[in-house]
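Each remark here refers to the structure printed beneath this line.
For this view, one protein chain was removed and the others were kept in their places.
Naming follows writing order (A and B), and every chain is counted from residue 1.
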Amino acid sequence: MKVPAKRLNAGVEYTTGFTATAAALCYTIVENFKVNLWDADLVHAAVWGRYPQTMEPLGGNVSSLLSVPQQNEGMGYALRNVPCAHIALITKKNAMNAAALSSILEQAAMFEMGDAIGNFERLHLLGLAYQGLNANNLVYDIVKENSKTGTLGDVAISTVKRAIADGVIKPLEKKPSGYTAYTTDDLNKWNAYAAAGLLAGTMITCGSARSMQHCPSVFIYFNDLIERETGLPGVDFGRVAGTGVEMAFFSHSIYGGGNPAVFHGNHIVTRHSKGFTIPCVAAAVALDAGTVIYTPEKISGVVGETLSEVPELREPLRYVNEAAVSIHGGI
Amino acid sequence: MATEKKMFLEALRKKFKESPEEKYTKFYIYDGWKQSKRKREFVEWGTKLAKERGIPFYNPEMHLGGIPLGQRVLMPYRLSQTDIYCEGDDLHFINNAAMQQMWHDIRRTVIVGLDAAHMVLQKRLGKEVTPETVNHYLEVLNHALPGAAVIQEHMVETHPGLVSDSYVKVFTGDDELADEIDKRFLIDINKEFPADQAAQLKAAVGKKIYQVLRMPTIVAMTCDGGTMSRWSAMQISMSMVNAYKLMAGEAAIGEFAFAAKHAEVIEMGTLMPWRRARGPNEPGGVPLGYVADMCQASRVKPEDPTWVALEAISMGAVLYDQFWFGSYMSGGVGFTQYATCTYTDNILDDFCYYGADYVKKKFGGFGKAKPSWDLIKDIATEVSLYGLEQYERFPALMETHFGGSQRAAVVAAGAGVAVSLATGNCTAGINGWYLSQLLHKEEMGRLGFYGYDQQDQCGSANSFSYRSDEGLPFNLRGVNYPNYALNVGHQSAHTGIVQAAHSGRGDAWTTNPLIKIAFADKDLKFDFTHPRLCFGKGALREFMPAGERSLIIPSR
Partner (left out) sequence: MVEYKPQYYPGSSKVSKNRKKYMDPSYKLKKLRTISDDDLVKLMGHRVPGEAYKSVHPPLEEMGEPACPIRELVEPTPGAKAGDRIRYIQFTDSVYFTPLTPYMRAWMGHTRYRGVDIGVLSGRVPLEMRERDLEKVAKELVETEIFDPARCGIRGATVHGHSLRLDENGMMFDALRRFVFDKKTGEVVYVKDQIGVPLDKPISVGKPIKEEELREMTSEYRVDGVPFREDKEMVEFVQRLHMLRTEAGFDPNRVKGI
């Protein structure tokens, strides 16, 4: 269902797509099937579910990519409320596109949350470019370098090597033990490189195991390893490691709920990193060969299948690239 | 206090028969649960009640397929800086009436400003407001608040014997007005606080007058936190109508209701979003600084700010770790031992006094140094390494805090409290806590439970952040602050980090002077001046709570 763009643009609320569609569906059914006064409430229930006794259309038959605003963890979180199961299926389980779509949504949300403003805008734009959109082929190169036998530790080292080669980091001081601490003049770029390495590390670890459950372990220990390798802060300056700690707990223990496919950035477990964790989860889910009971297909239902028909969502890398080429130099 | 004494040694000697320095012991010889008086009591009751109800019940043989608890020593616990020893079970909030009452006393408290209502009376309704009319109104409200009728005929009412803990009092910063308020209704700032604190508080309150309303504990137990301001607003509005002889249905009455329900109300806790959805006055919505202000240790022993912080920590531990995380959020039997580590066996006390002594020696007292990287690194590192080394020096101490989350909380609390004491800046204090956690992880090569250090990894970056959902003065953060919404074993001590910054520099309150005054009330059931002692009394079954139902149930 496509809602007229004018109707959406005239409003201030993103739920118009849902409400207009659900209402139109109700009216269409009532009119076409001449539903009478006594039965129309059942049509409403079939379309809207238990809304408005519930906050969301519980049990209804209209669904949208974004959830109702009441489910948002905070202001500007709407775009973060898309489960990785949706992302993986929309992108047909192509891990690069899954990460790209997720990164676009997450980093766009950073603008909506008020995070990618002023001193922090470049941090997020570089993160989107290097982690989400494979700038300079960084993610792909690191994966390739470690594709046959590489470990997560090897990926961390590949990332450091590339950062040194590209002049992003440099030695600061050699300690008496012989250990060299590194520094940078562009922490935002170092963060983008580390974020790209994190995604590559996810692809190597979850890719080699063809399993999604490994990803929180990657989030913690890629950062631990790269911090101890360089002396520089890990991705999002500790926030990805923190998110990994909690996600490991909540995806592996009785206190939690669910495998990584149900995770998204709009959750108290995963909201802490500002856009750098969830793209990796989406890639991990895309790479899973079927190790879980609640598969992306079971969780996502028709949403992923339907939205994969939208080329820009299914292949964001291609379309973002084409758009970028078309406006190159024009901004 | 001389740190050479190691405050925890006495408790360790009671807990274990070997010397605290001894590295070896014996296991599997303690006869399981039978070594514990409390477990024996549980078995007796469980057996008896299983017969009565005809459904299997408490049976420790179900534990681990027949390997019951008690393969090692089931050690007792000392309530820190008291002489009370109890069993661990006595500190579960279900088994401890004092803990329950502390929470109920917080939840059932609502503060409502009275000045707006007086303006409505004077400007819209032409009524005279004098100290006499205020006293009369308070007498009416003390009848109505517990659940009695004031303006309607043929109403059902609550049994006074069930709701006698419900009342209203007022306070003001205006000494002249306070003098004219009936003493039965007054929280007298001059009487309850040391002179310098009273002067600070009165200056903050000014000539305003506030009501402190306590709903009945039985209401706090059977309804939710959102009930409280509704209950109080309804009884306030009806009492106004009665006391000032108003027409109950005229439009101006709507302004009373608006003032009493919204505009003039201070709830103890604010509501939380969908996934943690709870209404007002639930533990998750109470900020750290409010808990610190509810604790009244600061007015009874201001000369010992470390003790003050430790008392506040015990309240944070019970409220946030035992009630909120342990029950509301996690379900199940709860997280008692994540919390008790902060207020038992004088361990955190030892670490905090070590830090306090270090600060005094190095910086010439409390609140005298400005925050800096050198200071945070120095103090947080020294106190953290001291704490870690005690665990390594005394195997009995390590065994007492057998989980890494306990050690992490206590070590970091010592560091955070010390930085707060030194600087009077609790955000610097919490940053010291985060440095401590990173040092701990590297030193021991282990830290807490699976998800323990989520906030500690994010914490360095977020402690001084001023971005959208990261920045917030530390006093106003609580367990609904995103990073803090999942981590048991943190916010207990965070309460003390807030408290230490303020008590170190002699502040009368940390965050909200109204809250500090509202809990300076001897008629509260829980003793907010000595929470640890009160929890101990609860453990010994010597604490009498409110909310009893014996009047309306068959006698046993």
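The working rule: contacts are C-beta pairs under 8 Å (C-beta built on N, C-alpha and C of every residue); 3 or more make two chains touch, one makes a residue touch a chain.
What you see is a predicted model; the values in this text were computed from it and never measured.
Shown as candidates are A:1, A:289 or A:302; the residue that touches the absent chain is A:289.
Across B:109, B:431 or B:480, the single residue that touches the chain missing here is B:431. If you put the missing chain back, the residues of subunit B touching it would be 18, 22-28, 64-65, 67, 71-72, 373, 377, 381, 385, 388-389, 391-393, 395-396, 398-399, 401-405, 407-408, 431, 434-435, 438-439, 441-450, 452, 460-466, 470.
For subunit A, the residues touching the chain absent from view are 92-96, 119-120, 122-123, 140, 143-144, 147-154, 157, 160-162, 164-165, 172, 175-177, 179-181, 183-188, 191, 203-205, 207-211, 213-214, 217, 220-222, 224-225, 227-229, 231-233, 237-238, 248, 252, 283, 286-287, 289-291.
One rule holds for everything that comes next: only the chains that are shown with their structure count from here on.
For subunit A in complex with subunit B, the residues that touch the partner chain are 55, 70-76, 113-115, 120, 220, 233, 236-239, 241-243, 245-246, 248-250, 252-253, 255, 267-269, 271-272.
Looking at the complex, you find that subunit B touches subunit A at residues 273-276, 330, 449-462, 467-469, 482-483, 485-486.
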